[in-house]
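A single protein chain has been omitted; all remaining protein chains appear in their positions.
As written, the chains take the letters A, B and C, and residue 1 is the first residue of each chain.
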Amino acid sequence: MTGPAPLQPPPPPEPAPIVLDRASRWYGNVVACNDISFQVGPGVTGLLGPNGAGKSTVLSMIAGLLPPSAGRVTLLGEPAWRHPAVFRKVGLVPERESVPGWMTGRGFVGYAARLQGLPDAAAARDAAIALVDLAPAADRRVATYSKGMRQRILLAAALVHDPPVILLDEPFNGLDPRQRLHMMSLLRSLAAEGRTILFSSHILEEVERLAGRVLVIYAGRLAAAGNFREIRRLMTDHPHTFTIRSSDDRRLTAALFAEGAILGAELDGELLEVRTGDLAGFCRQLPRLAWESAVTLFEVRPTDESLESVFSYLVQR
Amino acid sequence: MILTIAGNTLGALLSRRRALLMAVLAAVPALVALLARAYGEPGDVVQQTAGLLEASVLTALLPLVALVFGTAALGAELEDGSAIHLLTKPVPRWRVVAGKALAAAPLTGLLVGGATLVTGLILGGDRGAAGLTLAYTLAAAVGGVVYVLLFIALSVLTGRALIVGLIYVAVWEGTLAGLFEGTRVLSIRQYLLGLIAAIDPHWVAGTGAPLAPGVAAAGAVLVAAGSFLVAVQALERHQVSAGD
Amino acid sequence: MALIRLESLTKHYRDVVALEDLTLELEPGIIGLVGSNGAGKSTLIRVLLGLLKPTSGRAFVLDHDVAREGTAVRAMVGYMPEHDALPPDLPASELVAHMAELSGLPRAAARERTADVLRHVGLYEERYRPIGGYSTGMRQRVALAQALVHDPRLLLLDEPTNGLDPTGRDQMLELVRRTGTEFGIAILLASHLLGEIERTCDYLVAIESGRLVRAAPLAAFTGRTGVVRVELDDDAARLGARLASAGLANRVDGRSVFVALEGGDGYDRIRDAVVELDAGLVRIEQERRTLEDLFRDDGAAEGVA
Partner (left out) sequence: MSGAAGGLGRGPADGPGRGATVGAAGDSIYDLGYRGYQGVRLGRAHAVASLVRQSFRQSWGMGRPGRAKIVPFGLAAIATVPAVVALGISALAKQLGAADMIEAASPIRYETYYPVIGQVVFLFAAAQAPELLARDQRHRVLALFFSRAIRREDYAAAKLLALGAAMLAFLLFPLAVIFVGRALLAADVVAGVAADAGAVPAIVGEALLTAWLLAAMSLAIASFTPRRAYATAAIFAVVVIPAATVGVLSELAPGQVVGAVSLFSPGDVLDGANAFVFGHAQAGPPSASMPSLAYVGSALAMIVVSTAVLVARFLRIEP
C-alpha cells in the first residue's frame, strides 16, 4: 500500500480475527475485489460501499464461500476456503433471506445448533431464539415470517454456537425503522461482549450509528479504513460546504472572509452557503466569529458529507 | 451429523407437493397389475410379471423418482441459495453428500421398492412369481442408491440436472441401449438387470443378453462410488456467487 | 373527483388482518403511503389495482369501483411492483412496448411512447440489451418506465427505492417527484422511510397493522420538535455538562448533544458554550420529527426526555 499514512488505522492487536492480505477476486474479466488488505479486530466494523462495490465478494471470501483469485484471506488465522471447521467460531448472516420456508423458526435454529455439534443443542437453540426476541413466533413456519423476523431468525442461527466472529451481509436491508433499531441494539450488545462483528451496508447512517470503524470499498478497492469522520476530515484538500442560517448572514460572511476562514460564500435568500478548505479551523472559528460579531447561529449544516461525495473524493485522490 | 442432515433433507423432500406426485406415480404399476389380474389372459405368469416390472418399474418409475428426489436433495438448495446455511457450518463436505444421499436413496428405495413388491405380488405372488418379485424389489433398492448418487452429483455439477438426467435415462439408457449394445456397460438399468439375471436368467424378459454378474456388480459399485466422490469434490469447489 | 376513495375497506388473509376498516378520500397529488413492513401498504396497492378482492368494504379509483371495473381502473393506473418483476431475457424496449400495447395503445403509438418514456427515466443505448444484465438502479428505471408508458392518471409505486444505494435512491426520488409535478400524474408512493416521503410527497397517509394512523398534508407530520442537535468535532460530553449547568436540558450521544430549546436566547447560549470550550462546531440543526419517532418504542431513550 502506498496510500498516505494517516489513512492507515492503527493495527489491531495480533492476531486479528479477520485479515485480508492483498486479496483480489475476479470473475472472468470483471474484477470484483482488487488488491485489498485490511485487518478487523473486536468491536463493530462497517463495510461500507455503494451497490456493486464488491462488499459481498469480500464477505464471501472471508467466510470461505469464495476463494480469492490472488492474495490471502484468513479467518482466525486460517484460510476459510475449503476449511469448514472454522465455522465453529464464525456466524454468518447472508444477505438473501433464503430460509427454507417449510421449517419452523425453532426447527431452523435447532438444525444449525445440531450441525454445529453442540453438546446441548436444544438449550443453545432456545437461548439464541430468546436473544433475538423471537420466542413467541418460534413455532411458526418461516414462510409466514415478515422480513424483519427472517433477518432475526438468520441472526439467531448464526449466533447459536456463541461465535466470537460474526459476519453480516446487508443486515438492515428492507428493515423498517423499528426493526432497524432493534437490530442495532442487538449488534451493539453483542459487540460489547468482545466479539468481532463485520457488517456490510450501503447506507451511511447505519454505519455511522453502529460502527466504531469503517472500511470503505469502492469499485472493488479499499478506499479508506478507520473512523469515518476522521477519514472525512483528513481529506482537507478539497473544499467543504456548509449551509448556515443566522441572525445576520452578511455580517457573519464578512467576518469569516476577514479571518480567512472561508474560500467563498453564496447568499441565496435566507440561506448562506460557504466553502472552506480548512475544516478544523473553520469549525473553531465559526462560533468564535459569530460570538464576536454578536450573530446568532440558528443552523449550521455540512452539506457534502454524503457517502457519495466521500466516495468520489476518495477515489479521485 | 450425517443423520441430522438426512433428517432435515427428508423433511424438505416430503414438505412439497412433488412427494405426493411421486407417490401417485408409484401407484401406477400396481394399478396396471390389478387391471391385468382382473382382465388378463392366462399365460406364462413369470414372464408376464418380469415384463411388467422391467417395463414399468426399472425403466420408468425407478429412474424418474430417483431423478426427482436426487436432484431436489441438494441441487434445489444450491439453486435457491439456502444451501449457504449448510455450507457455513463446520461439517466436512463428504458428510453433507452422505446425509443428502441418506435421505433421498432410502426414500426412493422405499417408494419404488414398495411399488415393486405390491405390483409383483398382485400379478404373480400366488402363481410362482414371488421370488422374482423379491429380486426386483432388491434391485429397486440397489438402483435407488446408485441412481440417487449419480443425480446428486449431476445436481452439484449443473443447474440443469433434471434435464440432463432425463436425457441420460431416456436417450442413453432407453433408445441408445437398444441400438448400440455396447452402451449397456454404462447403463445403471443394465446393471440391475444383470444382477437379477444372476439369480435366475428367466427373470429378465428384455431382449439381448444381460451383463455378466461380475460386470454388473462392479459397474453399480463404481458408478455409486464415483458419483459420491465427484459430488464431494464438486461441493468442496462450489463457490457461492456473491450477491453484489 | 376523488383520486382514491376507500369505504371501510377490509382485507383478511385467512386469520391475518391485512387491512382493517380503512376509510379515506384522497385528492390528486403526490401522496406518500408509509408504514412499517407488513403494515398493509402492498395489500392496499394491490386492492386498488383490482388484483386482490377486499374481504369487505369498497375502493374507488377515479370513481371506478375497483372490484367491478378492474379493467377500466387498470387502464388508467400504472403500477410498479415491490419486487423485481422483470423478465431477464427481454430488452427493456421490447418489454415496455409490449406493456404499452397491453394497456390498449396501438402498436405505433406504443413504440413511440416507449422511446419517450425510456428517455425520461434515463435509459439510452442499454434499452436494446436484455434486462438480465442491468444494475438494480437500471431495473428500477425500467419498472418505472413500464408503469408510465401508457400515460396513466395515477401511478402506484410500491417501495421504488428498495435496494438502491444513496445515489440511485436520490435519482429515483427525483424522477418520481418530476413525474408528479412536471408530468402532472398523481402518485401514491409506498415506503417505510419517512425521509423519502418528506422529500417527495405533499400528502401523507400512515397506516399501521392495516389501520389508518393518520392522513394529512405532509407539514402536519414533520413539524419541528423543538430539539436542536449540536455536533462537535470532538467528544461532546463537556458541552453537555456546560449546557446543563446553564439550564438547558440535553442528552449527549457521542459527538452530538441534543438540546431542548424553548425559544429565548438558547441558540446564543449554545454558541457561547462552544466558544468557551474552544470546540469545533460542525452542526447546529433542528431535529425533525421522523417516522422513526412514530415507531420508536423507547422514545425516552432517544428523545431529550
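Heads up, the rule we're going with is that contacts are C-beta pairs under 8 Å (C-beta built on N, C-alpha and C of every residue); 3 or more make two chains touch, one makes a residue touch a chain.
Predicted model only: the values in this text are computed from it and were never measured.
Every visible chain touched by the undisplayed chain in the complete complex is listed here: B, C.
Contact with the undisplayed chain is limited, among B:11, B:51, B:81 or B:114, to B:51. Annotation: of C:21, C:65, C:101 or C:287, C:101 touches the absent chain (contact as defined above). Here one chain is not drawn; of C:38, C:81, C:137 or C:280, the residue touching it is C:81.
Only one of the listed residues, C:112, C:208 or C:287, touches the absent chain: C:112.
Touch with the hidden chain on the side of chain C covers residues 28, 49, 51, 70-72, 74-75, 77, 79, 81, 83-90, 94, 98-99, 101-107, 109, 112-113, 116, 119-120, 146, 150-151, 179, 181-184. By the touch rule set out above, chain B reaches the unshown chain at residues 18, 21, 25, 28, 32, 35-36, 38-41, 48, 51-52, 55-56, 60, 64, 67-68, 123, 160, 162-163, 166.
The working rule: only the chains that are shown with their structure count from here on.
Taken as a graph of touching chains, this assembly forms an open line, each chain in contact only with its neighbours along the path.
Summarising the inter-chain layout, the chain whose CA centre lies farthest from the centre of chain B is C.
One finds 53 Å separating the Cα centroids of chain B and chain C. Each chain gets one centre point, the mean of its Cα atoms, and the points for chain A and chain B are 49 Å apart. Between chain A and chain C, the centres computed from C-alpha atoms are 24 Å apart. Listed for chain A are residues 51-52, each touching two or more other chains.
Residue ranges of chain A in contact with chain C, taken from their complex: 50-52, 146-148, 173-179, 181, 202-204, 229, 233, 279-280, 283-284, 286-288, 290-291, 296-302, 306-308.
On chain B, the positions that touch chain A within their shared complex are 1, 4-5, 8, 11-12, 15-16, 77, 80-82, 84-93, 236-237, 239-240, 242-244.
Against chain A, in their complex, chain C makes its touches with residues 36-38, 135-137, 162-168, 192-194, 232-233, 255, 265, 267-268, 270-272, 274-275, 278-286, 290-292, 295-298.
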